[in-house]
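Have a look at this one.
Only one protein chain is missing; all other protein chains are in place.
A and B label the chains in the order they appear, each numbered from 1.
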Amino acid sequence: MKNPYIVEPAVITGIRQETAETKTYTLEFIEQKRGLEFIPGQFNMISLLGIGEGPFSITSSPLQRNKFEHTIRLVGSLTKALDRLSIGSTVGVRGPYGNGWPVDSVKNKDIVIVAGGVGLAPLRGLINLVAEQRDDFGEIEIMYGSRKPDNLIFTSEYGNWRAVPNMRLFLTVDEVPKGIEWPYEQGVVTNLLGFSRIDPSNAFAFMCGPEIMMRFIARSLIIRGFAEKNIFASLERRMECGMAKCGRCMIGPKYVCIDGPVFSYPEVKALPHNLLTAIS
Amino acid sequence: MKSKSALRLENLDILIEAVLQKHLTYGPLAKDGEYAWQKIDPKSNPYMGCAVTMLPAKHILQPVWQDIYSFKFGNGFQIKEPELAEKIALFGISPCDVNSILALDRVFGGRLIDPYYWKRRENTLIVAANCTEVAGESFCTSWDTGPELYSNYDLLITELSDGYLLEVGSPKGEDVVAVLNLPKATQDHLNEKAVRLNAARAATKKKLPVAPDDLHRFLKERFNHPAWVPNSDACFSCGNCTIACPTCYCFDIRDEVMPSRSIGVRRSEWDSCQLLEFAEVGFHANFRRLRIDRFKHRTIHKLSWMKQQYGLTGCVGCGRCVRWCPSWPERRGRITSLADPVEIVTDLMEPSERYEGIERPGGVIA
Partner (left out) sequence: MNLKKPPARTLDLKRTEVKLTASVNSNDKVKTALFKFTCCAGCQFALLYFFHQLPETLELLDFVYFKMAMRKELEEPYELAFVEGGVSTPEHIEQLKAIRSQAKVLVAFGACAAHGGIPSIKNWQTERAVEENVYPDPLLVSSIKVSPIDEFVKVDYHLRGCPIDEVEFMELIRSVAADKSPYIRGHPVCVECKLRNNICILLMREGVQEGMCLGPVTRAGCRAVCTSNMRACFGCRGPMSNSNIPEMVRTFMGKGFSAKDIEMRFTEYAGLSAEFSEGARAYYGRKTPYYHRKAA
């Protein structure tokens, strides 16, 4: 019986600074034979022994097995300690956990991806998967909003994404500080939906970001004609075990760690506390 | 469970000694005027009645503090798992607590198995004791989790007018009693057991006013019932109801580094959904910041959601939450315990209008 609490050592082989407080780490298991098989939207538990453990979504493409990436924002003790690590350091990894985006059911379908802030992280793997297997998917539109231009993550990849046929990227920020040139939109991310050219009747929508944002996005999407069952949201909760034992991530009868983190809109609607549905 | 052999037992001491030979044995012993699960020795006198102990027996299977593993820094890291091979016996565990262990089995089992719980569980001998009397707080008859245990035991004791009836439920139990050469029980003894347990059932006055199968619908309809408001206003959020609950399983994982700074342990500690910090994430965002949300979460999870998740009820009617809630019990003209599921359900059955105009610390319920 393998102990699921045991972490496996992985080495940091690359660090890329995304914003002032966000970094993307490339990890490789020390035991080379073991790659990581995962679905975009799933997460790993990353440990710094002695500091703690936390859930972080896997942000690389699932086609790349031998190494994987995590995009991590500086929040608490653990992320602060991660921030101090350099290439060559070892961290503990176990996973992947969670259900991930319903990749199989969106084959040949159009997808609208809506993200806010660091919420683009769990969607990047999906975007890169689409870019690599372009023929398997329909049109893709990425609507991404952030607070300020320098809070946008994965900026180095926007060029690649725009170059992919039938993939469109729309950007917006809440505020533009003086002296910064910003050629894109300004305002809440909901406004970007107006640019969509996808026929909503048979399309899917994936979203991740602050819950208040997703609440308004869901409402707009439904008004635009998206079917409720085709809208998916990735939720955030505190997790410590990742396998429905510690009970922290429970929302009503659902565990975010095994039933989620990706939930369809009807599933979310059935949960108590009226998360995304309070206003719709 | 397969065919059971029923035996006569004159006194408990010989059985305790037989169990103690190979097992680290725990039982409900007197502590400060109440009962608590503690290690027993040949001289101790475990209580065979309905003991609403402070902590349930789950703390033996899933310890309050548990070393998940120890680790060592250096070039990379090494992890060392703890060894858990000790044979445990739960002596005199009540039917409700055995049922709660069945629920925990599903929580810690499933697709990803918690190895620590299961290693202990597999090495556990369950010496259950039927309740010939039921404590005033308990309502096990509502769930049929007591006072009689039907299966899932290794040995089962029932107190009779003279001596005990000992039923064997598994080969593990058979091994323990084989050396004792106990006489077979007669039909009279079995009849007396039925009479005594039926009397205990009849004496249990406390009952859940809604049928267990109907609870899911009942609570869903009343999720926004105003009765939640005055109830949760009186809640300390102290977590006693959850820590005392035999089916609560939540825990917290923390790392501790030893002063030598090269070794440490990753340790789990029981936690409670009633505490503010439980659901807190980065930047102090909290998805259950309000007391009422936490209060509802516990109650509904016990009564309905746990059944949805695991197919077994999260409440076994043991009455521990009722007994150990520190809030003053007198409210709205009744003597009730705030954490009592029966009382909460009773409140929820009342029409919403009855709660309008009740004064509360934050104002009046509109």
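Going forward, a contact is a pair of C-beta atoms (placed from the backbone, for glycine too) under 8 Å apart; a residue touches a chain by one contact, two chains touch by 3 or more.
These numbers come from a predicted model, not from an experiment.
By the touch rule given at the top, the unshown chain touches A, B in the complete complex. Residue-wise, the contact with the chain that is not shown comes from B:64, picked out of B:64, B:202 or B:349. Of the candidate positions B:160, B:244 or B:300, contact with the hidden chain is made by B:244.
Of the listed residues A:90, A:151, A:172 or A:196, the one in contact with the hidden chain in the full complex is A:90. Counting the whole complex, the residues of chain A in touch with the unshown chain are 48-52, 76-78, 80-81, 84-86, 88-91.
Interface residues of chain B facing the missing partner chain: 31-34, 36-38, 54-55, 59, 64-65, 73, 76-77, 233-240, 243-244, 254, 256-257, 259-262, 269-270, 272, 275-277, 291, 323-324, 326-330, 361.
In this text, only the chains that are shown with their structure count from here on.
If you average the CA atoms of chain A and of chain B, the two centres end up 39 Å from each other. Interface of chain B with chain A (complex): residues 68-69, 71, 73, 76-77, 79, 81, 107-108, 110-115, 118, 223, 249-255, 257, 264, 266, 268, 271, 273, 278-283, 287, 293, 296-297, 300-301, 304-306, 308-309.
Every residue of chain A that touches chain B in the complex is listed here, in rising order: 1, 3-7, 9, 30, 49-53, 75-76, 79, 90, 92, 236-238, 240-241, 243-248, 250-253, 255, 258, 272-273.
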